[in-house]
Every structure is written in structure tokens, then in C-alpha cells.
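Below is one structure; the comments refer to it alone.
For this view, one protein chain was removed and the others were kept in their places.
And now, chain A:
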Amino acid sequence: MHWLLWMSFLMTGVFVLAVVLFASCWWVIFQRTIHRFNAEEDGRD
């Protein structure tokens, strides 16, 4: 069982990194969408 345990720590590390990466992407997408949304709303006014 132990090799699996080592493997999972490794995989877990990879996944955590991926998740952090995606979390920052989320922030960029969120900010830009809000910005674009506001710009279009202003345009309409």
C-alpha cells in the first residue's frame, strides 16, 4: 500500500498546484467580465 500513499502525496501536490493556478485564472476572468460588463452598462447609459 505504501507506494500508493507516496504516489497520492505526489498527485495531491500536483492537483493542489493546478487548483491554485486555476484559482488565479478565476480571478482574472471574474475581474475582466465585471469590467466588461460595467463598460457595456456605461455604454448603454
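Throughout what follows, contacts are C-beta pairs under 8 Å (C-beta built on N, C-alpha and C of every residue); 3 or more make two chains touch, one makes a residue touch a chain; residues count from 1.
Here is the rule we use: contacts and distances are computed from a predicted model.
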Identify the UniProt protein name of the omitted chain, choosing among "Glycosyltransferase", "4Fe-4S ferredoxin-type domain-containing protein", "Electron transfer flavoprotein subunit alpha" or "ABC transporter permease". "Glycosyltransferase"
For chain A, which residues reach the chain that was dropped from this view? 1, 4-5, 8, 11-12, 15-16, 18-19, 22-23, 25-26, 28-30, 32-34, 36-37, 39-40
